[in-house]
Every structure is written in C-alpha cells, then in structure tokens.
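One protein chain is absent from this view; the other protein chains keep their places.
First chain written, first letter: the chains are A and B, and each begins at residue 1.
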C-alpha cells in the first residue's frame, strides 16, 4: 500500500479501475444517450446504443431555463457544507474527546434523528419558517438541508476523533493549550479526511435533496435543480430529453467540483499537514 | 392512534381507535409479503453495497494512476436526481426495448421480464438500489481506510503476511467501528427507500416489490384516497425496526469499549 512502485506494475489496476468506473457509470451514459434522443426513437426496439440521429432540443431548453437553478443548487450545496462542518466538527470533538456526561445518550439521539422520515422534518421546518418568514429563502433551505448532514457528521467525527491518540492531546495540554485551541490546532488538522468525507456528504445530500426544497422553497425565485426538472413533467407529457439533459448539465459541474476538491485536499494531505 | 380519515383530518375530530389500526395492518394480507420483501430488499442491498464499497475502497486505496479521478467519478450516481436514475434503470431493464435484454439477446438469452415478472422484479429493484448505495459505502469506508496508520500494514508485510491475510487480520478488524456505523446507516436509509422502487415498479407487479415503506407511501399518496392511519402505523413499524438495530449497535459498541 505504498507509493513509488514502478508505474508498469500498476497499469493493470488503472485499467481495472477504468473498467469498473465505466460499468458504474453506464446508467449515466444511458441518461446522456437519452438526452440526445428524439422522442420517436425513445422506445425503439432494439434500443439505439448511440444517438445516431441526435436532437439538441433538450439542451437548448435546459441552457435557456435551468442555469439559475444550477447556481442555486451549487450555492445551497456549498452553504450546507460550510454550516455542517462549523456545527458538526466541534460537536464531534466534544463528544469524542471531552468526556461529556450523557454523551452516549446524545449519540443515540443522533442515531434516532437519522430514522425520522425527512417529511416529518420538512413539516416541522415549514411550521417554523412560516412564522419566521424564511420560506422560499436560500438561507432557510441551507439550514434545513444541513439537518440531514449534521447528525451524520457528528457521528462520523465522533467515530474518527475517538481514534486520535490521546498523547497528542495531552502534549497540547501540557503546552498550555485550552480545549478550543487544541481543537483548532491539533484535532481539526488531524481530522482532515473526516472533514472531507463530511463535506462530501453534506454537499451530495444538499444537492440531491428534493423533499425540503419542494416543501420550503417551492415558490421561490431561486429553486434548486431537483425541482427545476419537474418543469418538464407535464400533466400528460414527459419531455425525457429535457429531463435527462438537465441531469447531465447538472452533474457535470458537480462532478468537476468533486474531482478538483479531492485533488486539492489530497495535495494538502501529502504536503505534510498530517503525518501518519 | 386516531382514526385519521381525511375527513377527520380536515375537521380535526379524529376518533381515537387505540391499536385497532395496528391490528388492521398486522392482519392485512399485504403485511407478511411486505415484511418479507423489506427484509430481503434491505439485507441483500446493504450486504452487496457494503461488500462492493469495501472492495472498491481497498482497491482505490492501493493507489494507482488516475485513482483519485476514478474514485470521484464513482460519486456521479449520487449527483443524479433520483427520478432520473430510477427512470434510467427502468428504461434499461425494460422487457422489449431495454438495453439489458438487448445485450443478453445477443448472447441468445431469451427475453427476461425484469420488472414485469413477480420472480425478477424484486431482484431488479435491489440491483438498482445497490448501484445507488455503492458511492455512500465507498466514501465512508475509504475514509475509514485512510485513518488506518500505514505502518501497521507495512509491519505486517515485513512479517511476510500476504495481502489477503494482511487485510483480514489487520485492516478489517481495525475497520470494524466504521463498518458498524456504515452498515447501521445503510440499514436505516434502505428501510426508508421509496423513490427507487416506486418509480421502477410502483411496488408491483401485484405486491411483489411492495416493502413496508412502499406500502406506507401507497396508503398515503398512491391512491386517490389518502389514508394516513395505516400509513402512519406502517411507518411506525419501520421506525421500530430501525430503533431495534440502533440499540443493538450501541450494545455492541458498549461491549467493545468495555473489552
């Protein structure tokens, strides 16, 4: 499991990796294929492997109508990441390392929180937001979406932070660092991987959320892409190529963001922030 | 539990019926089918999701050219709105014009009615659900692997342990807490799955892909006559199941910490 092996020895792994990825992404390819297919060819038998007779109608509609939604989704996703980490990291730290009373009970509550159907949460938020006037605001949606990721984030941080060697913390305490400084200068940098994971989850959940968006943000000017798609599902017709085109257009920037973010963080890790 | 017909809902005068609704739910002919389907759907899904996620995490952890990019690509299924991915799966598995049957047909396999035969419908929605769940498992398990110090593995390989043995005797045990939480969360999320099954089969044909969650959804929204009482009763049964496993998890965790 170390680097610096001659590349010749790992090329087959790359090949295998590409193969797995291709297999995994086949449905995504199929979606892209449909996005270019004319309605009359949608259900052709046998199906067309490749859109020989493509139409760009779907993309034209999407680029014209859906770009603001895409921006909203990105904004909500990133906002949710920030909020989740700001809340979950200190909470996980407190639970894992500060020996709080009732930590176990709290842990259980967090687990139970995952079991509550999202609709129940959405209903609660609706009632509160009506009074606070937060309906149809991006901020409100970010707060709501982060309730999916925060309990999970706390659980994950707790699980990982309890694995941090106590000696590290004791050393810091001997240096006179308080709980907060220990957290900032030792625990947080060491938990970089966990932060990445939590951030990833927060982003993906916020990105794919439908229930909160449709409950809390339905009539806003800024609707996320998961709602934007419903524009193409009319009462009696379904514009498949527009739907699929929306999904393609929406997943490309998000995928790029994921790749770039991972590279960036991975670079930070190897630059020596953490010593294994 | 009140008798929540929609009239009562609007007028706010639901009649208290105690546990009658539960008795109705448990006595229904749908209940055993739904319970069995839920068990099969959930267990098979999380088992395969976990196994695939773990294998892939180990694979990507070994580091090779493009591993980072490919790993990120694995998250793409998650970025797709559920209605899109579920429809795409339904499309690919369609009996007459699906790509899967078209490929199998090229090898001489006769048409398989993936979604429309009671024998294969459950299998089909499970496959789609596994596909959806792999990214989640991969992400958590990969970050779990990252937290296992490299020296341990190196020490083991100096002792001459093969990769296989090294994995089972060192990596896997160290990964146990992360595995436990992954499986538990997987269980909780899978119990709640509605969208995928609903879009692909609406719980059919007949009741062959009806899980408890689907049943609850159907009672509440799937007919023109919303009926929330049985929906809520079934929903509560689901939460109860999740709670039992939650307790079990804590119990195990407790025992582990004790030892």
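Points to keep in mind about this one:
Criterion: contacts are C-beta pairs under 8 Å (C-beta built on N, C-alpha and C of every residue); 3 or more make two chains touch, one makes a residue touch a chain.
FYI, contacts and distances are computed from a predicted model.
One subunit of the complex is not drawn; among "Cytochrome c oxidase subunit IV", "Cation antiporter NADH dehydrogenase subunit", "NAD-reducing hydrogenase HoxS subunit gamma" or "Extracellular solute-binding protein", its UniProt record names it "Extracellular solute-binding protein". Across the entire complex, the residue among B:54, B:76, B:175 or B:220 in touch with the chain not shown is B:220. Residue A:231 is the one among A:104, A:173 or A:231 that touches the chain not shown. Across B:67, B:129, B:146 or B:208, the single residue that touches the chain missing here is B:208.
Among B:25, B:115, B:212 or B:241, only B:115 touches the chain that is left out of the view.
On the side of chain B, the interface with the absent chain consists of residues 1-2, 4, 6-7, 9-12, 14, 16, 29, 82-83, 86-87, 90, 94-97, 111, 113, 115-118, 194-195, 198-208, 218, 220-226, 228-229, 231-232, 235-236, using the contact rule stated above. Touching residues on chain A toward the chain that is not drawn are 39-45, 117, 119-120, 122-123, 126-127, 130-131, 210-211, 214-215, 218-219, 230-231, 233-238, 240.
Everything below uses one rule, namely that only the chains that are shown with their structure count from here on.
Against chain B, in their complex, chain A makes its touches with residues 1-3, 7, 10-11, 13-14, 16-18, 20-21, 24-25, 27-28, 30-31, 34, 43-47, 49, 104, 107-108, 111-112, 114-117, 152, 155-156, 159-160, 163, 193-194, 196-197, 200-201, 204, 207-208, 210, 225-226, 229, 243-244, 247, 250-251, 254-255, 258-259, 262-263, 266, 276.
Residue ranges on chain B touching chain A, taken from their complex, read 56, 59-85, 87-89, 91-92, 94, 96-99, 102, 105, 131, 134-135, 139-140, 143, 146-147, 149-151, 153-154, 177-178, 181, 184-185, 188-189, 192, 235, 239, 242-243, 246, 249-250, 254.
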